[in-house]
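The other protein chains are all here in position, but one chain of the complex has been omitted.
Residue numbering begins at 1 within each chain, and the chains themselves are lettered A, B and C in the order written.
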């Protein structure tokens, strides 16, 4: 029997903070703009990549609209290698959404970006939405810590009345700064279909199941990547 | 013409026993908690990994609810390498479900865990369920052996009346101990969507079809991974 | 402008004959039985694998029922390597179905097996079937050759009236032997779901698109697996 509170709070806090920082980098460079609307601009960022960020891949799906834009990409889980050689998942993966407001025609203010990191279950909810369904997710980055309640975020996905698209909106209330930010991006049915298809593809990867179903590079020794030492097990688990 | 009874019984027995033992290990470490409900705790296990279980990957999808929780991950098929160098599937894969009861707020009793291993066809049934469908699977771990009927398990997946989720419940009757266990976990539509998407991803892998459609590491010699020696065949199969 | 008749006839003939021979081998060994029905037997084959069939993988999805059974697995396309180093698809892939009659309880007569090789478009039709849809495919193994019309095959997939499964039936009329074979296997909704999911997984592979979207082992030189020599192109294609 295990006590779980401690682990939960640490994990959730960690995810909220670190994944957002990862987001800063992951979509900041070279994301290619896609925009199916007429006259809606795309964007290619030209920041210099810091030298210590080597071996990374930058490829986000971006939707740019008149009042705001949103960028998304998967954030893989991280694993810890045990002394035994086994890999244990350390931090779950997510789909990171980054919203940024428009400040003119085809101009976006990247300094005002806001993050929302979709957990696997939230991704499952999203890809399960029918053409007239809606959902809302609430995040508190400081949950179960001393900063609980200071910042509250909600993401709303709301179907258009005609079933031909969605509004994806992020609401951020920061009590420490007394600020409220509202960023809303209309998605066409096609853009939402890209999001659903890409998130469905990514979901097993952010769960780490791609690690279970194929050997990692340099990890396979035989034909049973999930082999079990049955003698060890029978001792370990005998009741 | 082949007689099949012997093979069936051995295989099914084997699957029931070994896959469950594999389960003991596969989800016992480092599984990251996901829980979309409000105030529902997650969990991170800290058991020591036995030294002889090296090169394994631990990544399960877990749903923790008020009365019980369930953990799931794919169990890959195993292959036997023939003298010829060919790989023959030895034991089919499955999705292993592990249920465990809650014994307090955010506390689960891992020693009372119960297993249910979904065959490929049961996985197919699960991913085919509509929002108001239900199904039930029956397992007898001792089927076709001398212990047949001693333990009977049934897994029920029952849609909520409003179509917004499911109850996934495991019933285990053990006549040797005169015990009955009932563990039931409510799934939101989003959590069930994760389960369906992850199981759809895993299904070709537990069938071993990923081996058919791409060369295994170190196995490819040419561009026909499923090449056929036609001369050999015509001799082998001539009627 | 090209004349196409010659290529079509050769290719289609080739596919019908060779793919069936490949089938003899691909599912003949070690395929693990799955059968969701109560009391329906599975099967594990124990033929000796010929020595020259090395480096192959044997993993089929099998459905065994009272009057007949069917085995299926993907048959990958073959590629020819050009002098330039490029790979050109040589023979398209397929999903090979092998039907065999029951001759008693849990006994099947493998010598009476019949083949039906699903083309990509037929696979597309199958995975598009709704719970009350049906379809029929016709094959003539001798099409466009001197043996045209000698053997006629039709595969019927017919939904149960209640939408809870399908009959998959193969009809083979061989005029050279004056024989008619009819083999029919009832599929539960779950078994058909496995077939659809596995075929959806396999479809891009039998099209060869997995080769387009990732570098083959030992083939990648840079980051543009489908790179284009633009100078060469502009010369090649200028009008």
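Following the convention adopted for this analysis, a residue touches a chain if its C-beta (ideal position, glycine included) is under 8 Å from a C-beta of that chain, and two chains touch if they have at least 3 such contacts.
Since the model is a prediction, treat every value here as computed from it, not as a measurement.
**Student:** Thinking of the complex as a whole, which visible chains are touched by the chain that is not shown?
**Tutor:** A, C
**Student:** Could I get the residues of subunit A that touch the absent chain, sorted low to high?
**Tutor:** The list for subunit A reads 18, 21-22, 24-26, 29-36, 41-46, 49-59, 61, 73-76, 78-81, 87, 103, 106-111, 188-195, 197-198, 201-202, 205, 210, 216-217.
**Student:** What is the set of subunit C residues that contact the non-displayed chain in the whole complex?
**Tutor:** Where subunit C meets the chain not shown: residues 1-5, 7-8, 11-12, 77, 79-80, 82-92, 119-128, 135, 200, 203-204, 207-209, 211-216, 219-221, 223-230, 232-234, 236-237, 239.
Everything below uses one rule, namely that only the chains that are shown with their structure count from here on.
**Student:** State, to the nearest whole Å, the distance from the C-alpha centre of subunit B to the C-alpha centre of subunit C.
**Tutor:** Once rounded, the distance between the two centres reads 27 Å.
**Student:** Give the residues of subunit B that touch two or more other chains, as numbers and ranges in rising order.
**Tutor:** Residue numbers touching two or more other chains: 79-80, 87, 216.
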